[in-house]
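The complex is shown incomplete by one protein chain, all other protein chains being positioned as in the whole.
Moving on, here comes subunit A:
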Amino acid sequence: MEELKKRIEQLEQELKIEKLKNETSSVARPKISQMSSEVVDSNPYSRLMALKRMGIVENYEKIRDYTVAVVGVGGVGSVTAEMLTRCGIGKLILFDYDKVELANMNRLFFQPHQSGLSKVEAAANTLSFINPDVQFETHNYNITTMDNFQHFMGRIKEGSLTNGPVDLVLSCVDNFEARMAINAACNEINQIWFESGVSENAVSGHIQFLIPGKTACFACAPPLVVASNIDEKTLKKDGVCAASLPTTMAIVAGFLVQNTLKYLLKFGQVSYYLGYNAMQDFFPTMMMKPNDGCDDYHCRLRQKEQRESLILNPVKETVSEEIAAVIHEDNEWGISLVDESEPVVEGAHSEIAPGIHAAYDLPVAEEVVEGSSDSVDANVSLEELMAQMKSM
């Protein structure tokens, strides 16, 4: 019975997708084999190719060679995927285990009629209609479980247009566990990635650029928090786990894709960490070095490789810029930063850079909870223990 129900559900979904395809196929545009910079109404790439003429980007067409993996296709991930699709990215690999729900409608991208569809399928369907030149690959699973994690790593390693590693992984997930899983995978594979996030109170967010061995990985320090300058006592969490705003999510997605484009198409400066405090419109930036005592073995390994390669090729580090201070070269409007030295209430935890602190400190001896430390009886087998537990 259960299986039949599932099968019917699956078939209904497929039918829904087919119907959508039929509705849209009549107006879909044909694929375009080469990006043209011709400025005509019918060219979807003319305004992007204009970036070349204006001298911003040297070779915009290069974007078609790139593959980006978007992990988490929710409020941030779906908008991120849409931006990249409209920019004409070569290939997108989407990962998410969730379904579209009406409760998602305060965010952008998904529409009410897509409720019940898997997010990755619904997204790929809409996106391939927006830009049929982009290749889509979708995976509807939770990356943090054993089997899926192996597959996830495989796709990061071999998912590009040339079956090599993807060019960039974008983390758009909403929980610590998934971020740590992406971090573990990227450290192990030596994959460059961006992390992004929006706070549970919806009024701050951040993006972070992670180069294994070169910048702090996600496990190098407790999660970073952009100071929201809200008194914790007035913040009520009764009755709900998380709030969200389409604005904050779109802003963070915008930051994320902007820096993705800068990294892939080699223009401007890529931010290592860019925070957003919506309450005061404050945008802290910084760069964080890896922790040589990081808990992640592969992070330490990448750091070692980094040190060795620096000894072999003592290239003058050209990226010795942003540590914390932001200097504007020209300032024709005479804008200066005002010291908003209101007491930072959450600031009980170590401040990493102005406006950015750790979610919690590690380790505080007195917090460590005492427990009886019975040593494990080595003679008992796992099967016996499992049986004992079951018979209780």
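As a convention for this text, a contact is a pair of C-beta atoms (placed from the backbone, for glycine too) under 8 Å apart; a residue touches a chain by one contact, two chains touch by 3 or more; residues count from 1.
The rule we apply is simple: contacts and distances are computed from a predicted model.
Asker: Assuming one chain is omitted from the figure, identify its UniProt name from "GPI transamidase component PIG-S", "Ubiquitin-fold modifier-conjugating enzyme 1", "Proteasome subunit beta" or "2-oxoisovalerate dehydrogenase subunit alpha".
Answerer: Its UniProt record gives the name "Ubiquitin-fold modifier-conjugating enzyme 1".
Asker: Who touches the missing chain here, A:T145, A:T247 or A:Q269?
Answerer: A:T145
Asker: Any idea which of A:V40, A:M54, A:L312 or A:M392 touches the chain not displayed?
Answerer: A:M392
Asker: I'm checking contacts with the chain that's been left out. Which of A:A184, A:V203 or A:A353 qualifies?
Answerer: Counting the whole complex, the residue in contact with the absent chain is A:A184.
Asker: Applying the definition given at the start, please give the residues of subunit A touching the unseen chain.
Answerer: Considering the whole complex, subunit A reaches the absent chain at 98, 101, 142, 144-146, 149, 175-177, 180-181, 184, 219, 222, 237, 239-242, 295, 359-360, 362-364, 367-374, 376-377, 380, 382, 385-386, 388-390, 392.
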